[in-house]
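The structure under discussion appears below in the form of structure tokens.
As you look at this complex, bear in mind that one protein chain is not there, while each of the others sits in place.
Just so it is clear, A and B label the chains in written order, and each chain counts residues from 1 on its own.
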Amino acid sequence: MRLRTAAALAALALTLTACGGGDEQGDLGSGTPDTKPTFEAGTTMARIQSAGVLKVGTKFDQPLYGEKQLSGDVEGFDVNVAKILADELGVQPEFTEAVSKNREPFIQNGTVDIVVATYTINDKRKQVIDFAGPYYVTGQSIMVKKDDSAITDKAGLAGKRVCSVEGSTPAERIKTEVPTAKLTTFDTYGKCAEALKNGQTDAVTTDEAILLGLVSKSPEDFQVVGEPFSEEPYGIGLKKGDQPFRDFLNDTLEKAYEDGRWEKALKDTVGTVQDQLPSPPPVDRYTAAG
Amino acid sequence: MGLSTITDNLDVYVEGFVGTVTLTALGAAGALALGTALAAMRVSPVATLRAGGLLYVETLRNCPLPVLVVLMAFGLPKLGETFLWSFFAYGAVAIALYHAAFVCEAVRSGIGSVSTGQGEAARSLGLPFGQVLRLVVLPQAFRTVIPPLGNVLIALTKNTSVVALIDVTDITNNTELIINDTVDPIFAVLGSACAYLLLTLPMGLLVGRLEKRAAFAR
Partner (left out) sequence: MSTLLAFSDPLGPRGRRKALVGSIAGGLVLLGLLGAALLVLADAGQLDGDRWSDLLSPDGFELYARGLGSTLRAAAVAIALAITVGTVMALGRLSTLAPVRWLATTYVQLFRALPSLLLIIFAFFALPDLLGRPVTRYSALVIGLTLYNSAVFAEIIRAGVLSLPRGQTEAAVALGLRRSQTQRLVILPQAVSRMLPSLVAQMVVVLKDTAYGSIIGYEELLRVGTIAGETTADVLQSYVIVAVIYIAVCFALSSVARWLEGRTTRRYGRSAAAGAVAVPGVEDLAVH
């Protein structure tokens, strides 16, 4: 049963790429002429090219980074970065929702080729997957209700109800740094935002980038307070040990930094609510451990 | 990795187990009370009450429990302070409301299983409706109702896992925490499966025995 479905999907994917061709590619791919790059057989890049799609795990409920619209399209900075990468391979991106707690399993078991989902690079994750990038740097911050003046910084979270996401770095950090905070964790930040709006939690803590996205969605309800108290470099998650693919992703990012595609991707999304945009962070070609 | 995933997290499992047992107890108490009241409505001579009972049962029975839980947990607070409860409360109430529909049907079919001759005999003795129900029908129905009620209770125990959707501590929610922490899903789930079996297997055996007894008694 599953085999037949897989075969049907593969056939469908082939048809799609066969007739879909360069339809949407003009979007962000202004940098390179439309000659498909070729890759050595056996590499992940070659496999993706023959599959015709780059399977990307991204957030569906993160305003400005990856948010699914009623029309069914996913929009945001992460989505645009994934489009640049897909473009470089000459294929279409195919987005599936990656919630925080299933990002590593997704990469490990091959559900997706890459994860671009406000995904912080850290050592714990590096033990099971690899990262390309960073392509963006932000820091953990706090969001409260617009009319709340009691919480102004991290220390103010003591004894308060705080919401974050299962399996995320900010949740872990709050657990160790403000142990008296009563932590609630959901599978998505969308639920945390709802809980804050409803008065079911006093604050939401995570990367400032994500919070600003949520604030942009309901500026009359939320505000971000205090200075960021950590550094969160966002990376592109990929299967552990796939060095050629990681090099390819890093090369592409650097290319996009130079030819302005990165800047445009940011300006079209985060830039719509933020005037001061950061410059691209240098990619970290670390040597994979183990 | 391995068995240590379970032994190292024993406290997390115990915490989840206590959560599941608490939710089961509260949910069952609520479902039994409301379900019996609904069953009374459904057999009452008052037509509008019968209709109301039917509407409740059909609606709740056909609405998936996960949908009911998130609808309450994220929808009800929109209606103002009065409806702003803890996530635990939403979970427990949703579980009770949902299973009340099944309790109602079990009790009702139990009443239906008492042979009509019993009711007729009681009436010929001059007993009014209330006494017919209370003295003759319900005591007999009770015996046949026990096994199906037991099955509803077992289902309820398993269904408490729904609260994992709203981050209320129970076995399933803690399973996810352990998976996250240990990256050893196989043993994390194995431990939880044991925790559930510890609850549901004895219940199943008990209900099976009651079922046999009820079958002989008939």
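As a working rule, a residue touches a chain if its C-beta (ideal position, glycine included) is under 8 Å from a C-beta of that chain, and two chains touch if they have at least 3 such contacts.
Bear in mind that the values here come from a model prediction, so they are computed numbers and not experimental data.
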Task: Left-out chain, listing which of the shown chains it touches - done: A, B
Open item on the list: For the chain not shown, which residue from B:N9, B:T36 or B:T175 touches it across the whole complex?
Closed with: B:T175
Task: Chain not shown, touching residues in chain B - done: 43, 45-49, 52, 58-59, 61-68, 70-71, 74-75, 78-80, 99, 102, 105-106, 109, 111-113, 116, 119-120, 122-123, 128-129, 132-133, 137, 147-148, 151-152, 154-155, 158-162, 164-165, 171-172, 175-176, 179, 185-186, 188-189, 192-193, 196-197, 200-201, 204, 211, 214-215, 218
Open item on the list: Applying the definition given at the start, please give the residues of chain A touching the unseen chain.
Closed with: 1-2, 60-61, 67-72, 96-99, 102, 105, 108-111, 187-188, 190-191, 193-194, 217-218
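The rule we apply is simple: only the chains that are shown with their structure count from here on.
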Task: chain A residues within the chain B interface of the complex - done: 101, 104-105, 128, 166-167, 184-186, 191, 194-195, 198-200
Open item on the list: Taking the touch rule as given, give the residues of chain B at its contact with chain A in the complex, in rising order.
Closed with: 74, 77-78, 81, 84, 87, 166-167, 176-177, 179-180, 183, 185
